[in-house]
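Before we start, here is the structure in question, set down as structure tokens.
Shown here: the complex without one of its protein chains, the others still in place.
Chains here go by letter, A, B, C, D and E, matching the order in which they are written, and residues are numbered from 1 within each.
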Amino acid sequence: MSNIVDQYRITKEPYYRAVADEVELFEAAYSVRMPMMLKGPTGCGKTRFVEYMAHKLNKPLITVACNEDMTASDLVGRFLLSAQGTEWQDGPLAIAARHGAICYLDEVVEARQDTTVVIHPLTDNRRVLPLEKKGELVNAHPDFQIVISYNPGYQSLMKDLKQSTKQRFGGLDFTYPEHAIETEVVAHESGANADIAGKLVSIAERSRNLKGHGLDEGLSTRMLIYAGSLIAKGVNPQAACRVALVRPITDDPDMRDALDAAVTTFF
Amino acid sequence: MSNIVDQYRITKEPYYRAVADEVELFEAAYSVRMPMMLKGPTGCGKTRFVEYMAHKLNKPLITVACNEDMTASDLVGRFLLSAQGTEWQDGPLAIAARHGAICYLDEVVEARQDTTVVIHPLTDNRRVLPLEKKGELVNAHPDFQIVISYNPGYQSLMKDLKQSTKQRFGGLDFTYPEHAIETEVVAHESGANADIAGKLVSIAERSRNLKGHGLDEGLSTRMLIYAGSLIAKGVNPQAACRVALVRPITDDPDMRDALDAAVTTFF
Amino acid sequence: MSNIVDQYRITKEPYYRAVADEVELFEAAYSVRMPMMLKGPTGCGKTRFVEYMAHKLNKPLITVACNEDMTASDLVGRFLLSAQGTEWQDGPLAIAARHGAICYLDEVVEARQDTTVVIHPLTDNRRVLPLEKKGELVNAHPDFQIVISYNPGYQSLMKDLKQSTKQRFGGLDFTYPEHAIETEVVAHESGANADIAGKLVSIAERSRNLKGHGLDEGLSTRMLIYAGSLIAKGVNPQAACRVALVRPITDDPDMRDALDAAVTTFF
Amino acid sequence: MSNIVDQYRITKEPYYRAVADEVELFEAAYSVRMPMMLKGPTGCGKTRFVEYMAHKLNKPLITVACNEDMTASDLVGRFLLSAQGTEWQDGPLAIAARHGAICYLDEVVEARQDTTVVIHPLTDNRRVLPLEKKGELVNAHPDFQIVISYNPGYQSLMKDLKQSTKQRFGGLDFTYPEHAIETEVVAHESGANADIAGKLVSIAERSRNLKGHGLDEGLSTRMLIYAGSLIAKGVNPQAACRVALVRPITDDPDMRDALDAAVTTFF
Amino acid sequence: MSNIVDQYRITKEPYYRAVADEVELFEAAYSVRMPMMLKGPTGCGKTRFVEYMAHKLNKPLITVACNEDMTASDLVGRFLLSAQGTEWQDGPLAIAARHGAICYLDEVVEARQDTTVVIHPLTDNRRVLPLEKKGELVNAHPDFQIVISYNPGYQSLMKDLKQSTKQRFGGLDFTYPEHAIETEVVAHESGANADIAGKLVSIAERSRNLKGHGLDEGLSTRMLIYAGSLIAKGVNPQAACRVALVRPITDDPDMRDALDAAVTTFF
Partner (left out) sequence: MSNIVDQYRITKEPYYRAVADEVELFEAAYSVRMPMMLKGPTGCGKTRFVEYMAHKLNKPLITVACNEDMTASDLVGRFLLSAQGTEWQDGPLAIAARHGAICYLDEVVEARQDTTVVIHPLTDNRRVLPLEKKGELVNAHPDFQIVISYNPGYQSLMKDLKQSTKQRFGGLDFTYPEHAIETEVVAHESGANADIAGKLVSIAERSRNLKGHGLDEGLSTRMLIYAGSLIAKGVNPQAACRVALVRPITDDPDMRDALDAAVTTFF
């Protein structure tokens, strides 16, 4: 039965370029099984980081993309009809708790505030998950840890974590890496050379200064990698930047002009 | 089992008249399996373009018309009752991911923002689709690509894609083609002659100048083809324009007068 | 299996009194299978017209009274439990598409905007209906046509068709017929004589002038037929008008007085 | 199978005291199977009237108390699970249409506007009920008639019948009967003598003058019958009026004083 | 089958201290099976009164705590799956109607207005309960009576009974009993002596003067009984009042000071 989590093992070391002491801090947090919260803008590497840590700690990683329609049953499990009547099926959180995986709830603020309440008993010293519909109390496996991510820029009055949830997690901040590191990351991941990667990072830095002045978010590392991939495939750099950077991020004509101008400056 | 996607193959080359370098850019995007976003007004040819590309790339195309009631299960799959209990049935997104089709989510902003979250793991480098209810992690077929369309004119505060979704896609803009090309398209598709097709395009161009001044949208290429078809069937051009162009697009008496006058100018 | 639509054939020619060239235009539209939209106030004959055309074209007619609670499944179909597990059952739209009926969606604005999205693939040149829950792509029968009706007077910000839906239909306007024709219709349908029918039409014309000045709608042809039927059964004309015309249309005392006065004028 | 409606036959003639020509008008309406709408305040005898007419016309009467949670399926029918899979069960409207009963939808404005749309095909000359989920088109039995009631005083912007519904019905107004008739009704139904009944009616008349001046509704005939019943059982008239008339109708101390004073005036 | 209601019989006479003529009035109401409405603040003895009357009248009592999520099915019944397909299960209202119990709907305003509509046919002279989903019309058992309670202080625009519901019930007002009687009740129920009980009632009376001046409700008789029970168990009176009276009723520091001062005055 334990092999249900084997499909969640990360067999190849993911590429991750550490920025500060985040790897050591996460290891310490894991050693006391402290639940962790990764904060930062979209596409800056939070998901990659948790994949890297899961590989380093040699633990299976179960990722759940949270959304507003997610019910507690989607996390915890449900009864399914079978030929013999009903049969319980663990949800991803129950699988992780029972078999000792790291459970990563991505974009947790998307979930309804109250759905997140089901993780509370797993985050204090009881480390239990009550399967109320089944009448079972799962004691978490010693290897189990819970990790959540969220983007503080999205916080609104309607969608924020409750204090009683926040206070159950240690926190790590993430942001875009500095120029040289981001260039290295873009080059490594896209196959574009360092010169092109550096230019793409420079364009992104300009866009990030526009955040809050017409752009909701700046260009992310992930988008730069897309642009670099197209260029590495032989696409004209201006066209590649148009397709992968400017068109997706905004429909505002002025913003597009500003970003197109930035592209022209560098290519 | 692989023949489930055969019904989605496009056997006859769809008529598509390229406007710029969109065909080449899409091919490059497909070569790195970049998720793509097609933007533009209704009826300007986005759906036709993706059909054309699917045929050119020789890949099956699974189209999903998105709507507000669409749940994650409608995309991903669900358990159905069978004589043996329950049986999993892949949804269109899972079929496409598993068997290597292009999955085209038409009018994606209609879907609930949070339903779109289920496509995230397929759009980053993991290219996986977690079937959480089934406890299975589908690794996308190498041929799989995801394409979405949306009409920026519909963007409202309530209905827009989240930045964390937008940043996962390359973007291509679509608009109505220029006069000569649109005339060629209308003539080809409707069976009307070039003279009539050109007049229809001229009427459409007038209507597009009224967009935002009493009309929500101008006349689309698709509507011109309808009008051309009626004329080609022998319907009086003024009646054909009334039925296929003016009556559908507005109930406002002044706007109808303005459009009827445009029709009279040309026919 | 094809006889499932036989119950939808209209065996007796419905009475319909053409007002302009609407019969010819509809025939031309059907010849190119253009989806059609019938616009006009309640009770002016839209439903009767489509019945007449279905009979004239010798096609089965499947009518769906749209409502807000109608789901996509109500149109497209669903799985039902059977002794062998689940069994697919086509909805009215799927039956019409598969077997070649005219599908008439009455009062389509009542349906949720996004439910109407399911008809899109049937209205462009693909003419397909994806049964996503079943994983089947139905190619529409060559005889299939889709017709919708709506009452522009009901249009509100909340309930209007989307441009991307409107632009997929040709349009025909309906209104109350002119005095002589409406008199002929009322007499024919109610069994009342031409004198009485003409008086009823005159009362209706007065009420229609009050539309927007205290009445939401004027008296419809259908209501006149009801009144005529009562009179033909021997009911006193004033009582018949009170029951069939005045009481149903308004609870406002002033409006009732105005309408009662109109009745007294003629009877 | 026809005996399913036998339980809905009214075996004993209900007591009904005609006020004007409503009995004759209803008979004429039934003779042409015109759908009827009974309007008037709560407790003034609409339900009793329709019971009386059903008995007089010797037709079964199926009454449905409408409410906001009522779905189209509650009226039309649904599939139930059985040992053989699923089995269709007609709802009250389908039973009435199929077997020829009068179907009385009580307080129809309580139902969602769009649920009422399902009765439309039964109210025009088609007289059919499409069981869309079953794929069956029920032709109404020749005896079938539909009757609805509503209280115009409750009309709000949110809850009113649509014009396209209203125009499908003939209308009869109901109100409290005049003093002598109401006294006769109260005495007959409660077992109280004519003197007491007359005093109760006088109290009610005072309360009805307060409608809109602190009371939402005046005392209804039904309430007077309750009070009369208590008095006939030996309860002190003032206590009976307090329990059956004043306490139920308002919690406002001033209104209670005014009504208590009216009671004291007569008893 | 009749023994299903035996579990609802009240075998031991409940303690109830009559305040006025409410016992006699209820007996008279029951003798004509008038539906009754008990009005008054929380914890003043409405539930106890109905238990007492059920015992006195020797009828089973089925109590339903109403809530917003309660559907008509929760009252009326539903189909359950069984080995033979589906099997109907009466809800509490149907059990009471069929077998002759008193059905007590506690805090009926909590239920959705329109759910309460299902009780209408049981409250007029028809005394029937249509089980629409089952297609059965239950004629109420001669012993059946319906009783509802509500707290007028909770009335809001959103939550009030409809006039058409209110007018179907006789009404009895309840409030806290006068000093001597309430002291007797508290002493009897808590086991505390009369001196302590009297002091507790005095504290409550002070709190009731604060209603609307910082407190939503005054202290109820039920709370005094809790406090008395703790004191009878040997708890210090001030601590007992803190735990059972002050802490539960308010979180406002000023109100707490005022109430603590009242406690200190008496103990």
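Following the convention adopted for this analysis, a contact is a pair of C-beta atoms (placed from the backbone, for glycine too) under 8 Å apart; a residue touches a chain by one contact, two chains touch by 3 or more.
These numbers come from a predicted model, not from an experiment.
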Across the complex, visible chains touched by the hidden chain are A, E
Which of A:S164, A:N193, A:N209 or A:T264 touches the missing chain? It is A:S164
Given E:A18, E:A65 or E:A180, the correct residue touching the omitted chain is E:A65
Specify the residue from the set A:V5, A:A72 or A:V147 that touches the hidden chain.
-> A:A72
On subunit E, what residues meet the omitted chain?
-> 4, 7-8, 42-43, 47, 63-70, 74, 78, 80-84, 87, 89-92, 95, 106-107, 110, 151, 154, 189, 216-217, 219-220, 222-223, 226, 229-230, 233-235, 239-240, 243-244, 246-249, 251
Where does subunit A touch the missing chain, residue by residue?
-> 21, 25, 28-29, 31-32, 34, 37, 39, 71-72, 79, 81, 84-86, 112-115, 117-118, 120-121, 124-125, 130, 132-133, 135-137, 152, 155, 162-164, 166-173
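The rule we apply is simple: only the chains that are shown with their structure count from here on.
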Count the smallest number of chain-to-chain hops linking subunit A with subunit D, moving only between touching chains.
-> 3
Return the chain label for which the distance between chain Cα mean and whole-protein Cα mean is smallest.
-> C
Between subunit B and subunit C, two touching copies, which fits better, same or different residues at the interface, with half of the numbers shared as the threshold?
-> different
When the centre of a chain is set as the mean of its C-alpha atoms, what distance in Å lies between subunit C and subunit D?
-> 30
CA centre of subunit A versus CA centre of subunit E: separation in Å?
-> 52
What are the residue numbers in subunit D that touch two or more other chains?
-> 81, 84
Topology of the chain contact graph, where touching chains are joined (line, ring, star, complete, other) | line
Pairs of chains in contact here are A-B, B-C, C-D, D-E
